[in-house]
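Missing here is one protein chain; the remaining ones are kept as they sit in the complex.
Chain lettering (A and B) follows the sequence in which the chains are written, and residue indices restart at 1 in each chain.
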Amino acid sequence: MKLLTLLIMFPLVVSLIIMLVPRRYEGDVKFVAFVAAVIELILSLRLWYGIPEKGYAFVEQVAWVPAYGINYYLGVDGVSILLIILTTFLTTIAILASFKSIFLYEKEYYIAFLVLESAIIGSFSALNLVLFYIFWEMMLIPMVLIIGVWGSGNRIYAAVKFFLFTLVGSLLMLLALIYLGKLSLAQLGRVSFDLDDLLRLGIPVGVGKWLFAAFALAFAIKVPMFPVHTWLPDAHTEAPTAGSIILAGVLLKVGAYGFFRYGVPVYPDAAGALRWTFLILGLIAISYGAMLALVQKDLKRLIAYSSVSHMGFVVVGLFSSNQQAVDGAVMQMINHGLSTGALFLLVGMIYDRRHTRLIKDFGGLAAAIPLYSAAFVIVGLSSIGLPGLNGFIGEVLVVLGAFREHYLAGVFTAIGALLAASYMLWAIKRVFFGPITHDENRNLRDMSVREWVCVIPLIVLIVYLGLFPGRVLKIMKPATKHYLELAEFERTNWMAEHLKGIRFPAEESPHEHGGEGE
Amino acid sequence: MEDAMLRLILLFPLAGFLFNAFLGKRAGERVVSWVGPASIFFSFATGVYFMSQLAGLGEHGYIRDVIFTWIASGEVSIPFSIVFDHLSGWMVLVVTGVGFLIHVYSIGYMHGDKGYYRYFAYLNLFVFMMLVLVLGSNLLLMFLGWEGVGLCSYLLIGFWFTEEERARAGMKAFIVNRIGDLGFILGIATLLWGSAVVSHPTVEFSQLQAVVPRLPEWVVLAATLLLFVGATGKSAQIPLYVWLPDAMAGPTPVSALIHAATMVTAGVYMVARMNFAYSAAPLAMDVVAGVGVATAFFAATMGLVATDIKKVLAYSTVSQLGYMFVGVGVGAYAGGMFHLTTHAFFKALLFLGAGSVIHGMSGEQDIRKMGGLKDKMPWTYRVFLIEGLALAGIPPFAGFFSKDEILFKAFASGHKLIWAVGIAAAFMTAFYTFRLIFLVFYNTPRYDESVHPHESPPVMIIPMAILAVLSFIGGFVLGFPHHSLIEAFMEGVFRHGVEIHGASGLEMGLMFLSTIVAVAGWAVAYRMYVVDTTLPEKIAQRFKAAYALLFNRYWVDEIYDTLFVKTYLGISDGIMRYIVDDVIIEGFLNTAARTSLGTGRQLRKLQTGDVQAYGFAMLAGVLLVLAYIVWRWAT
Partner (left out) sequence: MFGELIILSAVLFAVGAVGFLTRRNAFVVLMSLELMLNAANVVFVAASKQWGGPEGLASVLIVIAIAAAEAAVALAALLALFRVVGTEKIDEWRALRG
């Protein structure tokens, strides 16, 4: 069996096996799921050694419904490889993190996670639009169940809201998809949904705008972009810890990935025409999410709004016309997955202990549980883009890239980084510093071995990617470059435009100092 | 010259940090006491070694170590590389030298603290980050260090985090610095894309040097001003100085190292490093000098009435940093660096002295509750006095030479107004310095009987003594007028500096004048705080409004709080939360949901449940369709 199929099928097979486990052994299911996730992670690491210099690797193409151009067509490039590894990595951690917090319907819970993992990997590797759509919809159901069954408090409301939002978007996408099939029949003489064929279509600009809008709405809801983000805080707040980790860490990336793989490349004209709209929406999301994060009373809600802000960077990057911004966007996707995933994980740990997430119920935790606090502060600093930690790399590349587009775009992205510091540090101060205000917090248990096992890999990656992002940037480079070629954005360079016509002083003989030229 | 050994300077403190952070708790206080200071000492020794190497390389010589490529994206490539030249080398020695002494001092000061290992871990990390800032060969790497030291400052200000105020001060420092960093990163972007237009995108100092002269002036001006915004944050200048007085909540050695000697001078260092760009934008230079002198003056006025021993020193630091910016702002880069160095000596010592006093007074910081400590703490008194003389600018102590150098250069380069304000600030400096000394060490004790002041242990006194010697001789050894060692040393780096030549006579005259001013400051303080101690009270009564203004620090904190913090919170909370998210967006969606629910409720009335009614509808439908087909067929 080819690797990508194996990666997609393996979790499904394991979940079938889990289904057959009798109820009385339900308590052992988690170990099976965990081992399966680890195996999946190891398998996915194999992708790391097959990164294509150009085009796609690990390609599989099997005709499925050839009459309608629906093929089982898989393949990955640098960006999808990174995201798939992120998925398998975070799923492993999410499953490990659920050991001590899920006691009801355990079988179904782990089945949901494995199916979800399979669907996510499928959507990151599908190169046929219908196949992508199928995986896209397949992600929805386990996630709704995870929120609706194992969530807290207001979970049904959150699950329904999440479901409806996502469904509205994807139904419109389905319509646009059918229209694309019609177009391909007219232009190529056969119905085809393979990405290569779609890229060759000449889509009339007038229709293209509507089709792009339909795709973009589906992706934008998933990202989520302002103003269709309102499902996110509810979904995050009510989801169980592991659900939030996967939701923030990977599911949101599928939306951004949709733009990256299908939305923009298939409709370059329409995307180019609407580029500034999306860029500005991204900029609004950055500040807007940060401002709303500031006033949240619930830690999970705060992190949810910070996700809106961070994903704004991704959108700004993807709709900029230079390599730095796009690289930054992909980097930011990975970083956000790691640091927000870690934040939700940590909040989940404290929730397991105290059964509250309200900021006012904490205070002075650093004195009671110093190691936990240290971990949280490190992750929080990564989230606000402290240089030397991973968050910085993505943010600075997006800031630099956005500045190249237009100086105001640069200013507003940079302001986002500033605002991030205000909400995160304030929250950290209120939760961890100061005197202990609630006696319940005095005798909390610090992190257990299992919890360390969850957190340490994340922290290691957070530091590693902050100092040595070179490898990852190199892996994504062919893919991001290809994206820019497909996107055909009008290359804007604010600085160059404003320096046009200025006669530069003749180059004086450069005094070299502290290093030779290039 | 390439030398891969150069990275050792960074690796020693990094190793110290890692050891203390991960093993420090288990290793215990004794081991940490060795590892912490030793890592800095080795770094210092490496610095000295490379300084000797540098001597053989001529005035443009440098030693470089490209460690790895940090960020590479498209045509932008930013290496993690460090450069040791006359400027950064000098800073390395100042940072590690003063840093080492303060590490040693901390052994005594922090003895027995629960977070002992954590303290040394942070302090080591700080030195590492500061060295990255200093040695980094490009702006982005400098930014890494820049934010890194900010992080350490945040952690160390809030070191005793169980107290609300300290945690708050740490957060304030970080956020205010972030405002400055916003400017810094935009400045980097401006230079990066500006250089991309004329050659290729770069933020390497060495390459910018060739690029900047080819850029139009407005680009350079924008970039330098934006970078200077960063400097106002880090170096506590108007309008972002507000975090530094609060930062005194950290342990006193931290105030000495981070908030006086090294980190806060990063802005000055940055301007000196980017001298080629600043010199190409005269307006930016004027802004730097103007902001510097304004800060020097206002901070000094606030220092006049402060009652917390560390706050007095904090305002004094802000004020002295202002002088440094005046120096670099009028083109006297070497002068600015000279004052930076001497200030590092004497201000670090003042803080250590203050720490010794606080230590001896069991944590008391209010100078109104001290007095008469001269006999109880003789050594502390002596070093404090030397420091005071240096700060006040009394010859031949270090501060006199460096401050005078800056004021002279300002005067000689035609910035007469700046010189005049600077002199006025110098008078206040002398006054508040001696006010502090008199209040703390002279007269009768005013503290409770329960407090038993005692002298500090030798591990604290010896570093102070070394710094005292440095601040005594540092001035005339390093920067004797017309034979300035430091100026000659950095000549190769600052070739863009303004050549300022004034007549010797003029210089002598100005020197004499500033000496008189300093002595006058001393005299007034002596009159008010030793001869007639009721005088301050009377003056405060007479000029009530002015006193209140100063005592409340012009209400700047309150104004910022209302103007920015509260407004921002208010906007976030009110408008955004209740109007946009919950009312407009959600409202729109809820309306959509309600509409479809309502429509459904109406439509379901059609479902009567009567099978025959359905059958009739079906039949009618079929007949209608048939009729339509027939009609179409017929026509």
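A few comments on the model shown:
As a working rule, contacts are C-beta pairs under 8 Å (C-beta built on N, C-alpha and C of every residue); 3 or more make two chains touch, one makes a residue touch a chain.
Since this is a predicted model, take the numbers as computed values, not measurements.
Across the entire complex, contacts from the unshown chain go to B. For the options B:Ser52, B:Gln607 or B:Thr635, the residue in contact with the chain missing from this view is B:Gln607.
Residues of chain B that touch the chain left out of the display are 603-612, 615-616, 619.
Everything that follows uses one rule, which is that only the chains that are shown with their structure count from here on.
Our note on geometry: chain A versus chain B, Cα centroid distance of 35 Å, whole angstroms. For chain A in complex with chain B, the residues that touch the partner chain are 164, 227, 230, 288, 291-292, 294-295, 322-324, 327-328, 364, 366-367, 381, 386-388, 392-393, 396-397, 399-400, 403-404, 407, 410-411, 414-415, 417-418, 421-422, 425-426, 428-429, 432-436, 467-470, 473-474, 477, 493-496, 499, 502, 504-505, 507-508, 510-518. Against chain A, in their complex, chain B makes its touches with residues 60, 62, 64, 68-76, 80-81, 83, 85, 137, 140, 143-144, 146-148, 151, 154, 158, 161-164, 167-168, 170-171, 174-175, 178-179, 181-182, 185-186, 188-190, 192-194, 196-198, 200, 202, 204-207, 209-210, 213-216, 219, 492-493, 495, 568-569, 571-573, 576-577, 580-581, 585-586, 589, 593.
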